[in-house]
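Reading through the structure tokens given below for one structure.
Omission of a single protein chain aside, the complex is shown with its protein chains in their original locations.
== chain A ==
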Amino acid sequence: MAAERKTKLSKNLLRMKFMQRGLDSETKKQLEEEEKKIIGEEHWYLDLPALTEKESFIIEEQSFLLCEDLLYGRMSFRGFNPEVEKLMLQMNSKNKAEVVEDETEEADVSDEEMARRYETLVGTIGKKFAKKRDRANYEEDENGDVKPIKTKKMFLKPQD
């Protein structure tokens, strides 16, 4: 009964993944062979002698980059664009690692300007941390800068 049933199963069904477990090794081999045959028949090829490309010893290259050791195309000097300057060093150091010039870059903001800036900053930040009552003590001068006014609080005797 069981054997009869087995023969009834079609080949396509037997080939399915979940049927593979129950198959014995013989039928498995058979199926594999059949599959190989089908694939082999479907493959086609040109009946030509194999093309042998002659190995060439001249290599064509149309880029000047390989010929002349050209630098990277973006440049910045004297601190105009610090980002590009950093990039320049990085890209050009690939070619020659030994030359790393230590040029002192001219800063965008001079020291004097910086000092002036921080001077006013003292007031601005100071205002932020001051209590509401004290905030009136910070008042803007003619430059728009905020400066603390130092007024000593003391007892004022009421006038009679």
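Simple rule for what comes next: contacts are C-beta pairs under 8 Å (C-beta built on N, C-alpha and C of every residue); 3 or more make two chains touch, one makes a residue touch a chain; residues count from 1.
Everything that follows uses one rule, which is that contacts and distances are computed from a predicted model.
Asker: For the chain not present in this complex, what protein name does its UniProt entry give, out of "DNA-directed RNA polymerase subunit", "Exosome complex component RRP40", "Tectonic-1" or "ribose-phosphate diphosphokinase"?
Answerer: Going by UniProt, the chain not displayed is called "Exosome complex component RRP40".
Asker: Return the single residue from A:24, A:42, A:68 or A:112 that touches the missing chain.
Answerer: Selected residue, touching the omitted chain: A:68.
Asker: In the whole complex, not just what's shown, which of A:18, A:44 or A:57 touches the removed chain?
Answerer: Of the listed residues, the one touching the omitted chain is A:57.
Asker: Footprint of the hidden chain on chain A, which residues?
Answerer: Per the touch rule, chain A residues meeting the hidden chain are 54-81, 84, 87, 91-92, 95-96, 106.
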